[in-house]
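Structure record follows, encoded as structure tokens.
As you look at this complex, bear in mind that one protein chain is not there, while each of the others sits in place.
Let's look at chain A:
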Amino acid sequence: MTAKVSKKGINWFDFLYKYGTLITIVILIVFFGVATDNFLTSNNITSILRSISITTIIAIGLTLSLAVGGFDLSVGSTASLANAVVISMFVWHSQNMLVSILVVLVLCALVGIINGFLVTSFKIQDMLMTLATMFVIQGVAQTYTRGATISQNMIMPSGDYAPGSIPALFGQLGKAPWIIIIMFVAVILVHLLLTHTKYGRYMYMIGGNSEAAKLSGIPVRKYRFIAYVLAALFAGIGGMILAARVMTAEVNAGAPYLMDAVAAAFIGFSVLGSGKPNAFGTFVGAVLIGILSNGLIMMSVPYFAMDIVKGAVLALALGITYYKRKH
């Protein structure tokens, strides 16, 4: 039926639904490019990509949990934990880079296993279950750092300076181009996984109708489990990149990234009319938020007013996605 309607003329709603987000980005680029002097410089573009990379990496993990019909609210806390642990491995325990990163990845995998176990074992909504683990992980991270910032040359409880230092190579991960490369690798890997492998197909089927997926012989529990482990791992990578970028571990440093990641992933639903969580869309969502923040700052909109715009964009994207779903 819809096919007949669209033959009669361009269906404007469908067109906007498909390309609205991308058109918005283009309009914003043109607008900021005209309105400000140095928005379109290569330095600023790099700066935008750098600013969205941590959000994107965390949001990519979140996207995987959304793909199986879940919702991992604990990714921000997991990033905080990874941030704190990786810095402490360097500063407190004088470990080398390989050991430090491995320890963090194992730890994050453990977080994912706990999340996966909880959401697949109890009939509690994923969002509520991971809200609980969000607090627990946040608390664990704070307890571990004793509620303080970890940095090089910090004074330990014994009165000495902290023995270790952060390797310069690790610091490079937080700078362009590496931080941007890591982001693109994460986006491309998850895009390939979700849209071009059978595992991704299974994950979408579970997200679309988990009962039908189960009765089609898909091991639903296993894939939901894996999605949460991957979400935690990406959150951990995001947290480590954050550590590499700021070279300290502030209290709850990962928490602010949660909401941006959620916004990016949900804006991503509407990109190219996919109507479901997808890696490319999540990236576009993060770009949209990044351009808005960057451009508005250049136009001297105060940073504290930024959330108004961010929220409005999210409301618009969600409105379009869910309006479409109903019709």
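The definition used in the following text is that a contact is a pair of C-beta atoms (placed from the backbone, for glycine too) under 8 Å apart; a residue touches a chain by one contact, two chains touch by 3 or more; residues count from 1.
The rule is simple: contacts and distances are computed from a predicted model.
**Q** Per UniProt, what's the omitted chain called: "ATP synthase subunit a", "ABC transporter", "AtpZ/AtpI family protein" or "Sarcosine oxidase subunit beta"?
**A** Answer from the UniProt record of the missing subunit chain: "ABC transporter".
**Q** Please pick, from A:128, A:181, A:212 or A:308, the residue that touches the omitted chain in the full complex.
**A** A:212
**Q** Can you list where chain A touches the absent chain?
**A** 1-3, 195-199, 201-202, 204-205, 208-209, 211-219, 221, 275-276
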